[in-house]
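Below is one structure; the comments refer to it alone.
Omission of a single protein chain aside, the complex is shown with its protein chains in their original locations.
Presenting subunit A:
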Amino acid sequence: MFINSLNKERIEVEHKAEKQAVRRSVRDMEIGERGVISSLNDPEMGLKLLEMGCIPGAEIKMNSRAPLGDPITIIVNDYTLSLRLDEAETILLKP
């Protein structure tokens, strides 16, 4: 019984971790880290980001953070793009 519940808990934890990994966004990237855009989750802002070249499938690199941590710059399509953290949050990465 005890082992069973422990197991269940572990499964839940793993499930949570997996969920979080799926929902990882540009906001969570480390400086110098690369990733691939999976989707944009704010339809209206998404249009702006698409126009700037943040297309699903495009490779993206975290370039720098402002001294106060926000905004950030990323490299996409060979140029540097600056955006705020709450904007970066809408760019989801492929796991």
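Simple rule for what comes next: a residue touches a chain if its C-beta (ideal position, glycine included) is under 8 Å from a C-beta of that chain, and two chains touch if they have at least 3 such contacts; residues count from 1.
Basically, contacts and distances are computed from a predicted model.
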Hidden chain of the complex, named as in its UniProt record, picked from "Urea ABC transporter, urea binding protein", "Ferrous iron transport protein B", "Sensor histidine kinase inhibitor, KipI family" or "Na(+)-translocating NADH-quinone reductase subunit D": "Ferrous iron transport protein B"
Name every residue on subunit A in touch with the hidden partner chain. 43-53, 55-56, 63-64, 66-71, 73, 75, 77-84, 87
